[in-house]
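Note that one protein chain of the assembly has been removed; the remaining protein chains are unaltered in position.
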Amino acid sequence: MKHVIETKEVSGSPNFQLTTFQKLVDWAVNQSRANSLWPMPFGTACCAIEFMATAASRFDLARFGMERQAFSPRQADVLICAGRLPFKLAPVIRRIYDQMPQPKWVISMGACASTGGIFDNYAMVQGIDTIVPVDVYVPGCPPRPEGLLYGILLLHKKIKGESLFDAVPRRDEQPLDERGLRLPPAEIDEISEPFGNSVHQFRSS
Amino acid sequence: MNPSVAAARATFGDAIGRAVEARAETSVTVSAARLLDFMRWLKDTPGQEYNYLVDVTAVEFRDRERPLEVVYQLRSLEHKANLRVKVELDPRGELAVDSVTSLWAGANWLEREVYDMFGVVFAGHPDLRRILMWETYAEGHPLRKDFPLRGRFSRAEQVRQALNISPEAHYSMEELSIAESFDDLPADMRDRLRRGERDVVPGSE
Partner (left out) sequence: MSTRSVEMELATPGLDAQGRPSRIPLGAAVEESDLGRDHLLVNLGPQHPATHGVLRLVVELDGETVVRVIPHVGYLHSGFEKLGEYRHYNQIIPLTDRTDYLSPMANNVALALAAEKLMGITITPRCTVLRVIACEMSRIISHMVWLGTTAIDLGAFTPFLWAFQQRELIYNLQEMWTGARLTTSLTRVGGLMADIPDGFVEKLREFIKTFPDTLNEIDKVLTRNAIWAGRTQGVGVLTGEEAINYSLSGPMLRASGVPWDMRKDQPYLDYETYDFEVPIGEHGDVYDRYLVRLEECYQANRILAQALDRLPDGPINVDDPRVILPSKSRAMSDMEAMIFHFKQVMEGIKAPVGEVYLGVENPKGELGTYFVSDGTAKPVRWRIRPPAFINLASISKMAEGHLLSDLIAINASVDIVMGEVDR
């Protein structure tokens, strides 16, 4: 059974004014959402170890309300893709993202999840944003726990800037095309192109 | 030179090809036809007793004239001896060799990986299917030298194929046959599976 989902990037519509009451409600809702994000740790590789270290005693995710890690996507708020994502795992992360109820956010932790990292080869997805929409990218290989915490704080800031009364709902999901891609193929090819002086990487002798 | 080589030549004569000793390691070549007998002899003969299979892999050279080698690293725990056994195959021809799973159970997954990465078919292997790539992977065998590093298809096409990994391909025949819903599968799919056509995505030819 083909699984067709589109996500459209949306932002607040223009000429969008809020009353004081709405601002108060927004503040309350965003505070509660930001301060108790239940992470879905989609940990695949080395970044997962740094995620575990962030959750452990020295750096402690519990003080951000993220102690309760939701291993079931149905109970999760933020999908933290920690680690590289091979093509074989691509339908898995897409399905897990789809299983998360709204509101949901995605943090792409590490270079491999953000862009494919050092693995520019046949097996690796060149960035999970070709498959799921991403809110915060945390660079690093692996990012230090402080780096991940900074990314989480950035996500808090982003959440606090959202509004419940936005007429355009965020992450409205409509069918894109029958192939299941969320970005047009030309765009996927463009963002997957290697850049820089990388010709030496692709010569084998 | 490992004394097994001389004993092997005495027993198998012409089937044993070149033997090389370098850096305190011995490697010996055997013909594909006599491989299984030779391995059985190495494992069972008192004095040889190579009871531990360290690794099975394959090597294809950049020089297209050189044969593709299937390499077995063997070890005798008793005598603390290592031996490397090679079988030479024509890289442009059919890549087929006998499976040694009946001798060492550890060869099961190792041979599956060689099949996945090089396309070498192991005759007599109980369950020869892809192990690292997904079962309907259509780009080829990645570690062959004519396979480009970044794969044969464009990135968008790779994403599309990954998102559409055919579900029946995730399960082995034994899993499907015991699945409750086997009877619910469409008749043509059941027939296809019974006939053993598992690497085929319907309508993709």
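All chains are identified by letter, namely A and B, in their written order; residue positions are counted from 1 within each chain.
Just so we're on the same page, contacts are C-beta pairs under 8 Å (C-beta built on N, C-alpha and C of every residue); 3 or more make two chains touch, one makes a residue touch a chain.
No experiment lies behind these values; they were computed from the predicted model shown.
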Sole contact to the chain not displayed, among A:Met124, A:Leu149 or A:Leu181: A:Met124
Determine and list the subunit B residues touching the chain excluded from the picture. 22-23, 25, 27, 51-55, 57, 59-63, 71, 73, 77, 80, 82, 84, 104-110, 113, 117, 130-134, 142-143, 147, 149, 170-172, 174-175, 178-180
Mind pulling the subunit A residues that touch the left-out chain? 42-46, 48-50, 52-53, 56-58, 69, 71, 83-84, 86, 88-89, 92, 96, 118-119, 121-124, 141-142, 144, 201-205
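Heads up, the rule we're going with is that only the chains that are shown with their structure count from here on.
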With chain centres taken as the means of their Cα atoms, state the distance from subunit A to subunit B in Å. 38
Any idea which subunit B residues touch subunit A in the complex? 62, 133-134, 139, 142, 147-152, 154-165, 167
Within their complex, state which residues of subunit A touch subunit B. 1-3, 87-88, 90-91, 94, 120-123, 125-126, 130-131, 179-181, 185-186, 188-189, 192, 202, 204-205
